[in-house]
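One structure is given here, and the rest of the page talks about it.
Missing here: one protein chain of the complex. Every other protein chain is in place.
Up next is chain A:
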Amino acid sequence: MTTLVLDNGAYTAKIGYSHEKVSVIPNCQFRSKTSRLKTFTASQLDEIKDPSGLFYILPFQKGYLVNWDVQRKVWDHLFGKEMFKVDFADTSIVITEPYFNFTSIQESMNEILFEEYQFQAALRINAGSLSAHRYFQENSSELCCIVVDSGFSFTHIVPYCRGKKMKDGICRLNVGGKLLTNHLKEIISYRQLHVMDETYVINQVKEDVCYVSQDFYKDMDIAQLKGEENTVMRDYVLPDFSAIKKGFCKPREEMNFTGKYKTGEQILRLNNERFAVPEMLFHPSDIGIQEMGIPEALVNSVHNLPEEMQPHFFKNIVLTGGNTLFPGFRDRVYKDVRSLTPTDFDVSVVQPQNPICYSWEGGKLLSENPDFDEMVVTREDYEENGHFICEEKFDI
């Protein structure tokens, strides 16, 4: 019996057998301007030579699975002979779902896993629970941890105590990578070049040049300086998908402060956008989303938990999800949480090596756990008891 671990994110699926390595694959379909008859699924993205104006078809809306047609096409591709060649008669699956997943989505999920694909056993679980599992395995002396999972659709802050999630402390910010990319697209389109159709390219720009400021107003002052003194400004060379396959930042030495280049590449000039965009995670109110930022929400969430646990949470803050890869993210969370908590508490913020696949690795560990067989629902169980048994066993 093999186990397939699938961290089914709204933008990328992290998938792999528990005895193998993880692959990160887009969890969506694409259409391109150049190949007009084909819809590309998941990893077929690599076949598109010119991804300018790439059109996304996503199975998720606001972080919840709503478009099952698309999801099933992606899964057919992932499980099929092109990729994982799943032998359903001899495979169990660990699959992740968002917090407070809607009942009807959970039921559809059961039906599709057991009836459509006919997996032998399934474990549906929150991605954060897998992260927490891994954290407790690696730090066995710790009693509590608080997982910050900042992904594509939203950011969740979830406290765990001895492996159990504490539902009352769960807090969601409606700020995720998608909002950041769209916001960056919007301000670049307004200020210099129309890029509203270029989600793919601008997402790359975001990943390449954005960073989290450690002193926001100081960086704002630097960004207002002219010429050489402005150490924030960067010129980004956009890809043309013939000579330049991937965009990149002009090295500082080659930068021309008049903004005119003889070479003729298309340039985006990024200044305060570099740090003002990720700042949305720390101050959503800057663009009118009236919610707390990550550090404030984290401290607020911990304050609502039993007092004797609080110091343990501040000591074990775990950052997961793609947004935590912005340079300076960890230091900023530490700095802000530190300034919001009394000095007699220790604050420690852990950023794993690979925050995107951290929960997948947790799923891998969990599947090797001796209690794993107790946690899953088998196909016989499901056929006997239906949705009821899944509702009983899975804590979503």
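What we mean here is this: a residue touches a chain if its C-beta (ideal position, glycine included) is under 8 Å from a C-beta of that chain, and two chains touch if they have at least 3 such contacts; residues count from 1.
Here is the rule we use: contacts and distances are computed from a predicted model.
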### Query
The complex has one chain missing from view, so what does its UniProt entry call it, picking from "HIT-type domain-containing protein", "Rab5 GDP/GTP exchange factor", "E2 ubiquitin-conjugating enzyme" or "Cap-associated protein CAF20"?
"HIT-type domain-containing protein"
### Summary
In the whole complex, of A:149, A:235, A:273 or A:361, the residue touching the missing chain would be A:273
### Task
Identify the residue among A:105, A:249 or A:325 that touches the chain left out of the display.
A:105
### Message
Considering the complete complex, identify which of A:83, A:255 or A:287 is in touch with the unshown chain.
### Response
A:287
### Task
Have a look at A:21, A:36 or A:245 and name the one touching the chain we're not showing.
A:36
### Message
List every residue of chain A that touches the chain not included in the displayed model.
### Response
31-33, 36-37, 39, 53, 55-58, 61-62, 64, 66, 68-69, 72, 99-100, 102-105, 108, 167-168, 170-174, 178-179, 182-183, 185-187, 190-191, 196-197, 199, 217, 220, 223-224, 272-273, 276, 283-293, 296-297, 300
